[in-house]
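Take a look at the structure set out below.
One chain of protein is taken out of this complex; the other chains stay put.
Labels run A, B and C following the written order; every chain starts at residue 1.
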Amino acid sequence: MDYAHILQRIHRDIAPLLTQGRVADYIPELGKVPATHFGMALVFADGRSHCVGDAAVPFSIQSISKLFACTLAFQLLGEDLWQRVGREPSGNAFNSLVQLEIDHGIPRNPFVNAGALVVTDTLCSHYAHPSLAILDFLREISGVGDVNFNSAVAESEAGHGHRNAAMAHFIKSFGNLSTDVDAVLQTYFQHCSIEMSCVELARASLFVANHGVVPHSGKAILTPLATRRLNAILLTCGTYNAAGDFAFKVGLPAKSGVGGGIVAIVPGQLAICVWSPTLDEYGNSVAGVAALEHFSALTAHSVFQ
Amino acid sequence: MDYAHILQRIHRDIAPLLTQGRVADYIPELGKVPATHFGMALVFADGRSHCVGDAAVPFSIQSISKLFACTLAFQLLGEDLWQRVGREPSGNAFNSLVQLEIDHGIPRNPFVNAGALVVTDTLCSHYAHPSLAILDFLREISGVGDVNFNSAVAESEAGHGHRNAAMAHFIKSFGNLSTDVDAVLQTYFQHCSIEMSCVELARASLFVANHGVVPHSGKAILTPLATRRLNAILLTCGTYNAAGDFAFKVGLPAKSGVGGGIVAIVPGQLAICVWSPTLDEYGNSVAGVAALEHFSALTAHSVFQ
Amino acid sequence: MDYAHILQRIHRDIAPLLTQGRVADYIPELGKVPATHFGMALVFADGRSHCVGDAAVPFSIQSISKLFACTLAFQLLGEDLWQRVGREPSGNAFNSLVQLEIDHGIPRNPFVNAGALVVTDTLCSHYAHPSLAILDFLREISGVGDVNFNSAVAESEAGHGHRNAAMAHFIKSFGNLSTDVDAVLQTYFQHCSIEMSCVELARASLFVANHGVVPHSGKAILTPLATRRLNAILLTCGTYNAAGDFAFKVGLPAKSGVGGGIVAIVPGQLAICVWSPTLDEYGNSVAGVAALEHFSALTAHSVFQ
Partner (left out) sequence: MDYAHILQRIHRDIAPLLTQGRVADYIPELGKVPATHFGMALVFADGRSHCVGDAAVPFSIQSISKLFACTLAFQLLGEDLWQRVGREPSGNAFNSLVQLEIDHGIPRNPFVNAGALVVTDTLCSHYAHPSLAILDFLREISGVGDVNFNSAVAESEAGHGHRNAAMAHFIKSFGNLSTDVDAVLQTYFQHCSIEMSCVELARASLFVANHGVVPHSGKAILTPLATRRLNAILLTCGTYNAAGDFAFKVGLPAKSGVGGGIVAIVPGQLAICVWSPTLDEYGNSVAGVAALEHFSALTAHSVFQ
């Protein structure tokens, strides 16, 4: 299959969408990113890669960091992790507190904000410097040495993060947060502020497409079974309250972020990262979702065949 | 792979589970089924099949009929179907009315009861005898001539079906039911009362594993794209409010019923049906889920690799 | 106090409000009533009465019938009534099913639709002809011989009453409806369709202001304690999801209906009925609420002093 040509065709076809949707502005720093960026990168387990547009431009990975934080916590705790966070789609907006109240402080899954706070808490319990541990992990699996936080974004989010603070205190009130609320929030805002490009993110995610093994180093991050399970959670919970629709249209495990990035996985074959800053009502990149739907249709890559 | 041996091993290993859970008794007729039945059938696209236990014993397919009703409606309406029913996991019990109120009468997906009532309504709009149309469809795709309703079960459910009646009237109050409420309910209870064995159900479901084509007749029921999409909905919504957990453990598109049956799909390869009457708190067969988890672990069949 | 003058002043002052709000049109027959009607009647326990505007024009009492149905049921069952229906404000719209699901089929109070259906069910259990029993009761307490149903309104509501049907079936599914769903609904729609004028309704309600005794006949309908309790429920639950606001502004026990009528009680002294067909977002008459607020301010009649 001529992936270079397919990427060019997608780039051309999604152009009209780049002015649809809105750049996330609840974090003021994010609102400064120009709306018309678009980049897409494919990285195969065998080393090949293809990219198009702004695929080398770093952007704020935001909730995509939940994928990596969850992987670290799953490594550390194994199946015990699921005592503290569920594996079910939420049926509610990513920042809703309703379900948390109904479920007595057990978040529905690790990819809603509440779940990511619990995941972050497990890392705060384990590491002396949890933010650096995530950064080191990302550098290791991506093979990129200078992955970094954007302190301005982290501070901007902290300054407007009252809903996340509400969630953290709420979870703590149910006894499902072990460490200090402020420390968990600071770590959470930091790992959300990490900046990476499409190429770097696709590379970092490749172990999820490769049975848990980082191709360039041969290191096993997760067992094959755990990797399948991580993919299952990505498919059912990775794109907020639109996961069903995304599975219907794209058919691939994925994690999106309000920075406009989406990582998608073709199990056994490749990792994809697409980026475009304007978001739909669910918080997913408008052009990003369309690009992946197009990709799936053109290549027939889908877990459902 | 020695599937016959694998089925025997599963049969042996799940034996202790046959006394766990409870037979559904909100429909009195269903409560009469002995708890200790267990059957499992594998049917491959290439014609091979394997089975174990009570795989030839007919049972009440209940909500598994939603898969076939939805297929018929998807055939008839194409993508227009999704104007009237969503494609998102519900985050609530299968018979909850809360989400229906929030979403103004648009059910979250075709596999919760509310969604199946809307699907049934589309069939009632189209067919003079919608129940017979479903029966004919099942006979055609299974190649089994004597698939039938169980009138005692349909009447038993109608007599205790006030929650479904509540839903149908509620949906009607939002304008999302075109035909008569009583006719929709009667048709719904009838297609839920259909009785088939594991072997017959796996055979009837094989087109979902075969890109939309019935292998024994070569007839295309759905396009390959529509078939992938149907599999996506099965994976995210097919096992009630435990779909995330099921995807995590089993990793296959599936539809369960309170009669204790579960149909699962290995896209491109085979259809599986397992049956055991006792249910967990979510309404899924205890031994059935365990058998499929075991099957997935032993065979590595999963959409996530 | 010069009540005649006060009524004239209220009539003049509320004139600009008669074009605000909307006539209820979910029951098509109700939508035909001209918007600009306004009537108000005061009837004192000692026999005096005053009225203004269209106070002698019959209108559809709608939910005000819940006051009389509840009185009859309270007479019949005494405190046992509260096993089947609560006495708490709902915190939700009058026709919401959410709370009913949370509370397992026990309606929050007898003045939301769900509660009135349970109340109606108790009357259906007790009387061979429950609708006629309510009619007879109203004729007796009002002293008006020709109080009647409006069959066109009852049929109009039945034809558009799917939400009430949904509630009745839902309550039945929880086991909190003894008699036939259709019979309960028919009786409910009939007593809602009763037509009375402000003067007649104020007269019929006078026992609630008179320690439970009908002044013109001397007959005790409820004990003084039960009458105080009925007034308490009217104050906390009588004006749908605006009961707190109504208590704040008006300070009197009251029951409103979507026909635009409101009955209010000054315990120990008088009954008031005001009518104007256009409704606010909560289903209460815009001019009716304003007239009662004005009345309370001008006369200092309030239970809170």
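FYI, a contact is a pair of C-beta atoms (placed from the backbone, for glycine too) under 8 Å apart; a residue touches a chain by one contact, two chains touch by 3 or more.
Since the model is a prediction, treat every value here as computed from it, not as a measurement.
Of the chains on view, those touched by the hidden chain across the whole complex are A, C. The chain that is not drawn here is touched, among residues C:Gln99, C:Asn113, C:Asn150 or C:Ser197, by C:Gln99. In the complete complex, the hidden chain is touched by one of A:Thr19, A:Gln83 or A:Ser173, namely A:Ser173. Among the residues C:Ile64, C:Ala165, C:Leu206 or C:Leu235, only C:Leu235 touches the chain that is left out of the figure. Seen across the whole complex, the unshown chain contacts subunit C at 86-92, 99, 108-109, 211, 224-225, 227-229, 231-233, 235-237, 241-245, 247-249, 251, 253, 267-268, 297, 300, 302-305.
Interface residues of subunit A with the unshown chain, by the touch rule above, are 96-98, 101, 162-163, 165-170, 172-173, 181.
Following the convention adopted for this analysis, only the chains that are shown with their structure count from here on.
Arrangement of the chains shown, judged by which pairs touch: a linear chain-to-chain path with two open ends.
In summary, the pair subunit B and subunit C forms a contact in which both copies contribute largely the same residue numbers, shared numbers making up over half of all those used.
We define each chain's centre as the mean of its Cα atoms; on that basis subunit A and subunit B are separated by 32 Å.
Look at where the CA atoms of subunit A average out and do the same for subunit C: the two points lie 55 Å apart.
Distance between subunit B and subunit C, defined via averaged C-alpha coordinates, is recorded as 47 Å.
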